[in-house]
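Just one protein chain is left out here, and the rest sit where they should.
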Amino acid sequence: MIEKVLIANRGEIALRVIRTCQRLGIKTVAVYSDEDYNSMHVKKATEAYHIGEAAPAKSYLNQEKILDVMLSSGADAVHPGYGFLSENDDFARLCEKNKINFIGPTADSMNLCGDKMRCKSAMLKAQVPTVPGSPGLVKDVEEALNIANKIGYPVLLKSVYGGGGRGIRLVTNDKELREGFETVTSESISAVGKSAIIVEKFLEKTRHIEYQMCRDKHGNAVHLFERECSIQRRNQKLIEQTPSPVVDQKTRDRIGELVVKAAEAVDYTNLGTAEFLRSDDGEFYFIEINARLQVEHPISEMVSGLDFVKLQLDIANGEPLPFKQKDLKMNGYAIECRINAEDTFLDFAPSTGPVPDVTIPAGPNVRCDTYLYPGCTVSPFYDSLMAKLCTWGQTFEESRTRMLNALNDFYIQGVETSIPLYKTILETDEYKNGQLSTDFLKRFNIIERLKKDLKEEKIKNSETAVAAAILHSEYFKSRIQNSTQSNSTWKNKLD
Amino acid sequence: MIEKVLIANRGEIALRVIRTCQRLGIKTVAVYSDEDYNSMHVKKATEAYHIGEAAPAKSYLNQEKILDVMLSSGADAVHPGYGFLSENDDFARLCEKNKINFIGPTADSMNLCGDKMRCKSAMLKAQVPTVPGSPGLVKDVEEALNIANKIGYPVLLKSVYGGGGRGIRLVTNDKELREGFETVTSESISAVGKSAIIVEKFLEKTRHIEYQMCRDKHGNAVHLFERECSIQRRNQKLIEQTPSPVVDQKTRDRIGELVVKAAEAVDYTNLGTAEFLRSDDGEFYFIEINARLQVEHPISEMVSGLDFVKLQLDIANGEPLPFKQKDLKMNGYAIECRINAEDTFLDFAPSTGPVPDVTIPAGPNVRCDTYLYPGCTVSPFYDSLMAKLCTWGQTFEESRTRMLNALNDFYIQGVETSIPLYKTILETDEYKNGQLSTDFLKRFNIIERLKKDLKEEKIKNSETAVAAAILHSEYFKSRIQNSTQSNSTWKNKLD
Amino acid sequence: MEYKIQDVEKAFEGEITERLGNNAYVIKINDVEHQVKILTMDSRGIEFILDQKYHKVKYLDNTTNEMNIVIDNVPMTLNMHSRFDEIVFKNSGGGATGNAQLSLKSQIPGKVVSIAVAEGDSVKQGDVVCTLESMKMQVSVKSHKDGSVKSIKIKQGGSVAKGDVIAEIE
Partner (left out) sequence: MEYKIQDVEKAFEGEITERLGNNAYVIKINDVEHQVKILTMDSRGIEFILDQKYHKVKYLDNTTNEMNIVIDNVPMTLNMHSRFDEIVFKNSGGGATGNAQLSLKSQIPGKVVSIAVAEGDSVKQGDVVCTLESMKMQVSVKSHKDGSVKSIKIKQGGSVAKGDVIAEIE
C-alpha cells in the first residue's frame, strides 16, 4: 500500500495530486527548484525538498536528485504528473530498480508508447486504424522530403519525444519542411534533451478526439469516454469538452472498444489517453498514446464522478478495477479552458512576471485547478498553463454559460492571459453549434472577432472609466487639501 | 418571461440567486441596508438600491420600500431567498397585487403552510402522519401547560411564525414551559413582528429528515429526494447530508409519495421543503412545510444535478416540469456544513466584526456559497451564517474526506467559527457510522471531544509556534540593527 | 527564552543556535535542533519551512510577554519570559489567574434585553447577570465568579460592544 508519494512535478498538477493524497491520508513529498520556493505545491505538501536551479534540466528533469529525495524522504511511490519526467521511460525504469512504485505504466510499456513508430505498428497489428505517414523515424531532412512528396502536403513533422503540441510543425511545402525540421529538432532537444522525427499526413478540418484509457495490473481494461480537444492553436489544446458533439453512444462504444484493444496492444497499465483524429467524413485515426495523466483529465472526472488520482493510486497498489465497462455512464457535460499566460495579440507569446492580485472563480459546478495566489509569480522557466478552469452542466448550454460566468469572474493582474479569447470563442454560434475543428481559430476568424469584442467592451465601459479618472484626481486634490486644511470629505472612511 | 429579478435578501443566498440569473442573462436588482454598502451582493448584481437602516425592520423587512425599488427598477419578479420576507404571505400578496412575479408559492398557499395548525389539519386529511400536540394555537401559557401535561413532557413550544430554529424551545417541566413561553414570544416578535404558539410532543433520539418538494403551476409534482439534517444545536441545523443513511430506496419512494400528497394538500407551487421527524423505530412524522428555497438546497442540487434557482424561475414562468419522478435518480453523496460566526465555547454566542483575511476552500467537488471576502464585515444585525461549505463524493466516505480537507483549508480571521466543531464531528466514528440524531452533540459529548482535539492540535503545533516566536523576535532585532548598521540578513527579500 | 503555550502543559526552551545566512537558521527547541528556512516575512506574518514542512504564521495582537498567533489556520497563544522574569513573577505572588478580576465583560456585541441582578445582590459563578440579543438570538451572560454585584454598567434596551464591562463583581 502506497503511504508516501513524491510528486516529481510543480504547478497545478502537483497540487491536484496532493489534494487527493491528503484526503486519503497519504503523505506527500514536494520537490522544488530555486524558482519555486514560494510556489503553492511547496506550501501544501506534507514535506518539501529543494532540488536545484530553475532550469528544468537542473531540477525537475534531474533524475538522480529526485531519486535522492525519494530515498531520503522514505517515499514509496512517485507521481510524475504530466510533462517533465512523466513519459521518460528511463526514469520509470530507475524507479522500478529502486523499488519505488511509479504511478503510471511500466517502463517497457511507456517506451513502446513513446516510440511513435513501434506504437503505430502495434496498433496496426491490433487493427486500430492510424494516420498515413513515414513507416518509421526519418533519418534526415531528405528522407522527410521524399515521404512528404509521396503522401502529399500538408504534412506534420513530429518529434517522437514531443507531446503537448511541442516539437511539432505543420509544413505545406519543401521550403517549410526544411525550416521546420530544424525548429522541431531544436525545440525537442531543449525540452527533453533528444530528438527524432516522423512525418505524418495532415488531415484538414479534422477534430481531435481522445479517449481516457484505464487498465489495471490484472489486465482489466475500460475506457472512460471521450474528450474533444479540437480548439487548438498550433497543436496546443486550448479548450476541451466532453462529450464530443459528434460522438453518439454507438460511436462511443465502437471507438471505445478499439481503445481497450489499443491499451492491450501495448500492455498499458494505469490511466492514459489514446488520441485520435476524426476526419470530416467521420473516420477515426489513432495518432498516439499519452502515457500519463493528462492536463484535461478534470472534465472526464466531472462526467464520470471518479477521482482519477485515486484510481491511479489504486491501480498502482495492484487493486483490480472496481467497475466494468457496463457500469460506467456519462453524466452531463463538462468544458475545460486552459488559462495560459500568453499574449493573444503578440502571436501568443509567453507573458511572465509577478501576479500581485488574482481572483479565482467559484460557484456551483465550477472547478479551478491553479497554482495562482495573490503575490505569486509566473515563471518564464516553465509551462505557460496557469489554471485549468472547468465547468459542468446537466446540458451543454449549462456548462457553457457557467464557463462564461466563471471567465468573467477570473482576474489575473500582471500578465496577459487567454481569458478574453475564450470569452469570444464561447460566445460564437460556431462553438455553440459544435462546429469544431483543429483550425477553428483560423477558420472562423476568431482573433479578429476577439479584437471587435474587446473594443465593444471598452466602449461599454467608457463612462465608468471617465468617472474613475475624475474621482481619482478628486481624491488627490482632496488629499492635498487635507494636508493644509482640517476639513475633508474623505476624512471619515477613506484611506 | 422573467427578465429582471429583484432579490429581497442579502448574504450568500442573494449571491446564489444572482449567479444563476447572470448565467441565464436575467438582470438582477440588489437591495441593501446602511450596513451592507460593501457587501458582495451589492457588487455582483446588475443594479443595487439602498433601502434603509441596518435593522431588518427598517430595510430587508420594509415591504413598501422594497416595492418602491421593484417599481422604479422595472423588476418583473422578486426572489425572497430565505428568512426576512420569504415566508411572509402579506408580502407575497403585495407582489401579486402589483403584478410582480413572486418566485415561490402563492400567497394563499404560503398562508396555509405558515399557519402550522391549519397545515397540520390539511396533512391529516391527506393522510400524512403528524406529531402529537395541541390541536391548534394555544391561547395562553395555561392552555400550553394543560396540553403539555396531557401529552407528557418533554414538549416543544413553537412560534408558528418562526422557522430555522428560531422561535422554538424545548421544555421539560412546568417551570421551563412558563419561561420558554415568554422567550419564544419575544424572539418571534423581534424577528417577524408577531407571535403565536403551538405545543408539540418532543420525540427523543429522533432524526430530522426533510424532502425537497417541487410542483409546477399545472399541478405536476415530484420530490427531489431527502436530506438528513439531524446534526443540530437547539433546533438550529449545523450539518446536513443526502442521502440519509437510514433511507433506502423503498423508504425514499414511500415517503416521497406522501410528500407529493402534502404538496397537493396545500396547493403548493415552486420549490419547498416538507420536514419530518423520524423516530428511532423508523416512523416518519410530518412537522412543517418550509415555503421557500432552503439554506441546505445545494446538497440536493449536487445529487440531482439540477440548478434549483433555474427550476424556480422556470416554474414561476409557468413552464411545466421537464421531468417526471421516474426520470430522477440520486447520484452520489453530499454534505453541507453551515459555517456560522459563533463561539462554540461561549454557548454558541454570535461573534461579529471585521474579517481582514479569509481563505475560501476549493477543489474538485467542493462548493462554497459565501458572502465573505478579505476586508468584509460580519454584521451583528443579521444571521450568523457566513458560508455554506458543501462537498460531493461518489461514496459517503469520499464526500466526508473532501469536507475535512475543505474545512482544513478554510480560514476566517477575526471572528470565531464553527469550523473546529465540524472537524471534530466529521472525525467521530458515530458520524462515520451514521448514528445521527437531533441530540447528537449532547449524546456523544461532542463539545468535550472538541476541546480535546483542539488541545492535541496545539500540542502538535507547539514547536512550530516556538519557532515562529523566535523568528519574530529575530526579525525585530535585525530591523533595529538595520536602522543603525548597513549590513543585514533581511536586506534582500524581506520587507 | 522560555515559552509557554496556552492549553499545553509542557514548557519550551528555545533559541537560535546558528545563522546559516540566506534566511536559513538552526533553532534548538528543548535540546532538539531544527532546520528553518524563511520564505517571506514582515511584522505581521511569516512563511517558513521547518524541517521540510511549510508553515504560514500570522502574528495578531502581541505584547512583550504574550503573542497571539495563527499557525496554518490554528490560533494559539504563547507566553514568553526569560528565566529571570519567571522568578520575579512567582515571588510577586503571580500564578493565580482571572478569578481575581472585578469586571464581567461582554464577549459579544448586542442589545440588552433584560438585567437579572441588582446592585448589592450576591451571585454565584454561572448565574445569569443579563440577557443580550445579537443576530436574532438571545444569549445569557453569566457571572464569571462568586461574589456580590458592586455596580451595573449597562441599561435595559441599551447596546454593548464586545469587551464592554457589564458589571463589577467583587
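Letters A, B and C mark the chains as written, and numbering starts fresh at 1 in each.
Operating definition for what follows: a contact is a pair of C-beta atoms (placed from the backbone, for glycine too) under 8 Å apart; a residue touches a chain by one contact, two chains touch by 3 or more.
Because the structure is predicted, anything quoted here is derived from the model rather than measured.
Undergrad: Of the chains that are displayed, which are in contact with the missing one across the whole complex?
TA: A, B
Undergrad: Among A:C119, A:A191, A:C376 or A:L421, single out the residue that touches the unshown chain.
TA: Final answer for the missing-chain contact: A:A191.
Undergrad: Which positions on chain B touch the chain that was left off?
TA: Looking at chain B, the ones touching the missing chain are residues 37-38, 42-49, 73.
Undergrad: In the whole complex, what residues of chain A lie against the chain that is missing from view?
TA: Here the touching residues of chain A are 166, 183, 186-187, 190-191, 341, 343, 346-347, 349-353, 357, 359, 380-384, 408-411, 413, 454-455, 457-459, 461-476, 489-490, 493-495.
Criterion: only the chains that are shown with their structure count from here on.
Undergrad: Tell me, please, which chain's centre (mean of its C-alpha atoms) is farthest from the centre of chain C?
TA: A
Undergrad: Using mean CA coordinates as chain centres, what's the chain B-chain C distance in Å?
TA: That pair's centroid distance is 32 Å.
Undergrad: Using the touch definition from the top, which residues of chain C touch two or more other chains?
TA: Where chain C meets two or more other chains at a single residue, that happens at 40.
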